[in-house]
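Every protein chain except one is present and positioned as in the full complex.
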Amino acid sequence: MKELLDLTALQLGAAIKKGEVSIEEATRAALEAVEANQKLNSFITRTGEQALEQAKALQVNAKTAASPLYGVPMAIKDNICTKGVKTTCASKILGDFAPPYDATVTERLATAGAVSLGKLNMDEFAMGSTTETSFYGPTRNPWDTERVPGGSSGGAAAAVASRSCWYAIGSDTGGSIRQPASYCGVTGVKGTYGAVSRYGLIAYASSLDQIGPLARDAADCAAVLDTICGQDPRDGTSLAFQGSLLDGLTGDVRGLKLGIPADCFGDGLDAEVRRAVLSVAGALKARGAELVEFSFPVMRYVVPTYYILAAAEASSNLSRFDGVKYGWRAEDFEDLTDLYCKTRTQGFGAEVRRRILLGTFVLSSGYYDAYYKKALQVKGLVKEAFDEAFCKCDLMLTPVAPTTAPRLGESLSDPLQMYLSDIYTVSVNLAGLPGLSMPCGFDAAGMPVGAQLIGPALAEPRVLNAAYAFQLDTSWHKRSPAGKEAHG
Amino acid sequence: MNWEVVIGLETHVELATKTKIFCSCTTAFGGAPNTHCCPICTGMPGTLPVVNRMVVEFAARAGLALNCEITRKNRFDRKNYFYPDLPKAYQVSQLYLPIARNGRVPIQTEQGGEKVIRIHELHMEEDAGKLVHDPWADQTRCDYNRCGVPLIEIVTEPDFRTAEEVVAYLEQLRSTLEYLGVSDCKMQEGSLRCDVNLSVRPVGSETLGTRTEMKNLNSFKAIARAIAYESRRQIELLEEGKRVVQETRRWDENKDATFSMRSKENAQDYRYFPEPDIPPLELSEAYLEQLRARQPEMAQARRARYQRDYGLPASDAGILTGQKALVDFFEAVIALGAPPREAANWMLGELMRRLKEEGQEPKSMALTPGTLAKLIGMVSAGRINRNTAVKVFRAIFPDDGDPEEYVQAHGLEQVQDAGLVERTVEEVLSNQTAAVADFRAGNVKALGFLVGQVMRQLKGKADPQAVNRAVSERLKQPEN
Partner (left out) sequence: MKITPEMVDYISELSRLRLSDSEREKMTGELEQILAYMDVLNGIDTDGVEPVSHIFPIKNVLRDDVVEASFDRAELLRNASWADTETFLVPKAVD
């Protein structure tokens, strides 16, 4: 059974197609792994019985199915709507909300024959970098259960890293796929803004949110993106993005200009992380890529810009949670306003309340121009800076996070410090660009380090191909926490 | 002191699209609560809006018709506030870049002159739901059927000085929007609603006084009365040395007065920001040109044309063009070949009379233009006379009956047999010797009597003019 879990999603998909493995066998193996990894708390809702039924139903067409991921068990972050299955955003306020509709992504996965094991833990409403703000308790890092898995897609990263599922669907507003992927030693991609439909993704910051995959390697990520991307008539911001990413993986990076922005490797970056990330440059250079160094001073401004915009949109997006139409409602209210206030104050956690208040402030009368409008202007400058950088290079290489995964409880005490740790990821969301995080080494404590590849808009094929090339030559992505224990 | 009343209007108009502004639910009026709803218009988490093409087209056409500048690059913003009729807790509207600005609407003043009301802006937005208070359970029921119905809000500059000007503007606005076909403008169903901003100032003053906003005005009559009440109230306050408080006031139809409303929110800070879920709109010159080319001829232009080309009196042309349903009917009747003056006479006479009798609006009557055109044709072909036609019209009006069938069924066809008419005249004259003698003695009225007798004999089915002619001819002949 262990070997089955060690297969990549594509390998398992191929084995299912050939009839070497039944979908039910794979599903049972995953369910056992989920059970065995319960201490990680990576799932909020498990749908084992449904998964087994689905597995049996899907088996009929296993040999003729078109998708290379047909029958492969996976799991979905709990801010993506699943019809009839509880979708909580890891918040008390959504209570037992079971949406009467599917997200477009959920539908596309089902059409492609994915087996869903359940819904994954996350920071409440995707606000956090550690998965500690979940109402359902923190998820733990499979490499060291005293450490956080990152966030907000911490449940997704931990589930993939612990071999509890072959891939997971996460969401990324300021790094929420890439940073946990980095902390947990898996590969994660946030595509170009609009490449994947947001319909059914419970919004945190609408202009920045993107759904994307977390998986064992770049090829699996490409296959998942192929499944879920593309224009959606229900999402006006979605793009006519053609997939075929998997077919584009050649490993040929000759002549690729890899940009190394000096401002991403300066103060505040852990030395071990720097060394590991720069090893990617070396590996790609060995395959014929060209390295280009330049300064990227706009980095100074990206965190405040991101937090102003994200908080502002969040304050509006989260206003609909009032205890009336769905979700949890406070008891003992005196009148309408009291119902709203009690439900929201008790239903949201501290970090969500903080961001709602911050967002309300930056939009409020008298402060809009100084904060919100200013941030929209700086966003324009960030986009320009990337446009310029991509005149000099084809891809950029940066760290994902300044350090490897911190210990549980270390981050939440100082919100500003937590925000600052998002510095390398948020700029990518501001500019709407594709970004990928992949394992590129381990620190002395044995924790995985991630490297980020950033491409111009719609350059997903280039980003994934570079990661694929790197993974052809390295085996960081093949390590598993269990393997590490075995070595130790 | 003499006071001047200064008024500005904010008019919300429901657009006559088939579907809501951001989802494909029907906009049909009525329906059981929450049956015209989906996860999008009820603000379910994760759902997204996609703009209805027709809403943009209707708003742009309204902007063009009100002589506005169209904002070529416009976009939506969110207006944030908590209220149970707004399930997302924000209304998608347009603040920063409304689709149209700087318009002009000419109105006729009481003195017979023309005045231009300036339009500040016209923007698109979504309607809110309906709340119904249940006094037994002391709770409020939320019906989201109206949520997401498309609206345009038309904001004027404070250019009105009298209630009459306001009503003249609203009639002009209603006519324009009806002509465009972008709204049915039914005030009773709330598809045209008005908020009135009113302040007073000493005559000659340049600065505006403190204004109040009046809501809940659902008829032109209510608007006129609310303006009269509120201007009196403000003037009295100022004359007593008191202040006008800037606030929203509700018009109470039954009490004939305005009352201070508790504001929706204790703090009014809507925190508008660009709607991230909806990409901006960019209207090309070619698109606008195409819309301009499709704009129908408006009431004023049509009024002038009817006077000029059809020789209709100004008042008749005015009535016909006053309502879209009437003018459409008129155009259809003449398109079927009826002479315009004849058609106008029928419509302004019998048709209006029947509408009044039935208490109906032109837009809801059963009668079709084809029917009236056919009836007019039968009269001009001499197959029935006018009196008979009126009878037929009155009978077929309620159900749009077929005049041909009616005439046949009731044997009303005109007598075409000249010999029969002549014989009848002969017979009547020989029987009515006294009247004939009267006539010959110089009493002209006797002619009418004799004609009437002939018509009676023919059961009214002869052409009265022909009978008149025959009787006169016969009387001219020497006695035999």
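For reference, chains read A and B in written order, and residue numbers begin at 1 within each chain.
In the analysis below, a contact is a pair of C-beta atoms (placed from the backbone, for glycine too) under 8 Å apart; a residue touches a chain by one contact, two chains touch by 3 or more.
Since the model is a prediction, treat every value here as computed from it, not as a measurement.
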Per the touch definition above, residue among A:L52, A:A65 or A:C341 touching the missing chain: A:C341
Per the touch definition above, residue among A:T237, A:S437, A:Q452 or A:S480 touching the missing chain: A:T237
Hidden partner chain, touching residue among B:P84, B:G103, B:G209 or B:P403: B:P84
Of A:Y326, A:Y424 or A:W476, the residue in touch with the unshown chain: A:Y326
Touching residues (missing chain, whole complex) on chain B: 17-19, 24-26, 32-39, 42, 44, 50-56, 75, 82-84, 131-133, 138-144, 250, 261-262, 265-267, 269, 271, 273-274, 276, 278-282
In chain A, positions touching the absent partner: 95-100, 193-194, 207, 233, 236-237, 239, 300-301, 303-305, 307-308, 315, 319, 322-329, 333, 335-342, 344-345, 348, 353-354, 356-358, 360-361, 364, 371, 373-381, 383, 415-416, 419, 430-432, 457
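Criterion: only the chains that are shown with their structure count from here on.
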Interface residues, chain B side, partner chain A - complex: 39, 42-51, 78, 80, 82, 84, 87-90, 140, 142, 269, 271-274, 276-279
Touching residues (chain side chain A, partner chain B) in the complex: 80-81, 87, 89, 94, 97, 99-101, 103, 198-203, 205-207, 233-237, 312-313, 315-316, 319-322, 324-326, 336, 340, 360, 363-365, 368, 372, 376
